[in-house]
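One protein chain omitted, others in place.
Each chain carries a letter (A and B) given by its place in the written order, and its residues are counted from 1.
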C-alpha cells in the first residue's frame, strides 16, 4: 500500500478532541473504529469522564439513578490521553496547537471541536449567585439541584418553559414539590413547537398542578440577609416567595475560547460545511479542523442549505461519527452530515417527539389523534410542503412523517389516516412567535447562509 | 456497575426493556421511558435480555462492562448502527 499522508496520519498522527462529552466521545470511538492508531487527546473542562446530560432533568431528579451516575457507556476502548478539568483557552491555527487554561499547549494534526453549549446564566450576576439559584446543564448542576429538591423546598420557581424548564417542573410535581413556572412567551415550548402545541403544553402544566405564569418576565431575584434566595419579582408588579429558582433560559455556545483564532466561530456556533470541516473567518473551509455536536452549525440540503444549529442528542452522535469518518478520509470518500433533526422530551408522563424543523412551519395539521387526549400527531407545513412533525404519545407513527419530510411531500397531507378526528380536517396557523424575538427553548436554530457569521450581531435572549 | 444509555430518538415505547428488567427500565406514562444509567451488577442478565429484545435496538450497554462479565450475548450496538 502506498504510504500516503493519510496512511501516515492514521498510523502516527496526533488527533486532539476538544470537548469530552457525547459528541467528543463518540467521535473518538469512531476514529479508533476507523483504524486511527496514532495519539488521541481528549480535552474537557469538566473533571468528569463523558456523561449523559438528558437524565439530569429527568431520572436524576426523580430518584431513578443519580446525577453522578450518568457516565456514558463506551462502544470501545479509545486509548486516549485524557486532559479533564482543564478548559481549552485558545487555538493557534497556523501552528496547529490548542492552548489550555493551565498554560499547556497540545499540538495536533487533526482537531475535532465538540465544546457544546453551556446554560445561559441569570443576567444579573449577584442575583444569580444567591444560594438556591441554579441552572441545569452539568453534572455538578444536577447534583446540586437534586440535593436541594431532596431537602423539600417550599416552592420552586422555574424561569423559562422550554424543554428543560418543563421537565424540571414536571419532576417537581411528581415529587410533590410546589412549583411556579414563569415564561415570557404565551405558553411553554412555543419557540420549538409553536402556539398550537404550546397551548397543549400549558394545559399539561396546569393539570399537573404547576402554577404556570405566561407572558411575564422575572425582573429581579431577592435574597435574604444570609444570601439565600427568598423571592422573585415579576414584570406585572407581583412577586412570589420561593426558596429554589432554576434559571432555564436556553444555552450559549462554547466558542469564547476561539475568539481571535481566525476560525469562523461566534455566538451562534462554529460554521462548518456538510462534511463537518470548520470554516475560517474568511469563509474558507479548513482541512484539519472539524466540528460536531451542539456547537456546530452546518448547511442542510433539506432546509434550503441554511445553516442549522441543533442542540440534539442524536445530532451530536451522528455528526461526530461523520466528522471522525471524514477526518480519516480522502476528499472523495467523505460523507455529508445530513441528519434529519429529531429530539424527544418526557414531561408530565407524556413522551413528546419531533422530527424535521417545526419552527420553520407556518401551519400545523393534527393528522392523528386528539390534543384533548394528549395523544396526537401534528404535521408542520411550510410553503406547501411538510417540514416537521411532532407527536405526543404517538411516536410509532413518526418515521412515516420523517419520510414525508425527506421526500418534501405536499402540505397539507392530501390523504386520510387512521385516527383522524374532526380537529384534523384542516391546517391551523402554527403560531410561532416572531423569529426576531429570541425565545428560549428552540432546539433548532436556522442561522442564515453566512458561514463566517460576521454580520450577525448577538442578541441576548434575556429572560 | 453497568453503564447504559438509551437512544430515545429511536425508542418508540415498546416497553420490552421495562418488562424484562423492571428494576432498571420503567415506563413513565404509556410511551415515555426512564432508566437508571448505572444498573447494578445483579441486573446484568436482565439488562442483556432488555438489550436484545429492544425492537429498535436503542439500548447501548458498555462494551467493556459486558465483556468483563464474560457474557455470551453479543454486545449491543444500539445507537451505533445507523449513520
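One rule holds for everything that comes next: a residue touches a chain if its C-beta (ideal position, glycine included) is under 8 Å from a C-beta of that chain, and two chains touch if they have at least 3 such contacts.
We adopt the following convention: contacts and distances are computed from a predicted model.
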**Request:** Mind telling me which option in "Cytochrome P450", "ABC transporter permease", "Quinol dehydrogenase ferredoxin subunit NapH" or "Membrane protein YedE/YeeE" is what UniProt lists for the chain we can't see?
**Result:** "Cytochrome P450"
**Prompt:** Which residue from A:132, A:299 or A:369 sits in contact with the chain not drawn here?
**Reply:** A:369
**Asked** Going by the touch rule given at the top, which residues of chain B touch the chain that is not shown?
**Response** 14-16, 18-22, 26-30, 45-46, 48-49, 52-53, 55-57, 71-74, 77, 81
**Message:** Considering the whole complex, not just the chains shown, which residues of chain A touch the missing one?
**Reply:** 367-370, 373, 375, 377, 396-397, 399-400, 403, 415-419
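Quick note on the criterion: only the chains that are shown with their structure count from here on.
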**Request:** Please work out the Cα centroid separation of chain A and chain B, and write it as a whole number of Å.
**Result:** 24
**Fill in**
In their shared complex, chain B is touched by residues of chain A numbered 52, 54-55, 58-59, 62, 64-66, 69-77, 313-314, 317-318, 321-322, 335, 342-344, 346, 348-351, 353, 375, 393-396, 398
**Asked** What does chain B use to touch chain A in their complex?
**Response** 1, 3-5, 7-9, 11-13, 26, 28-38, 60-65, 79-80, 82-83
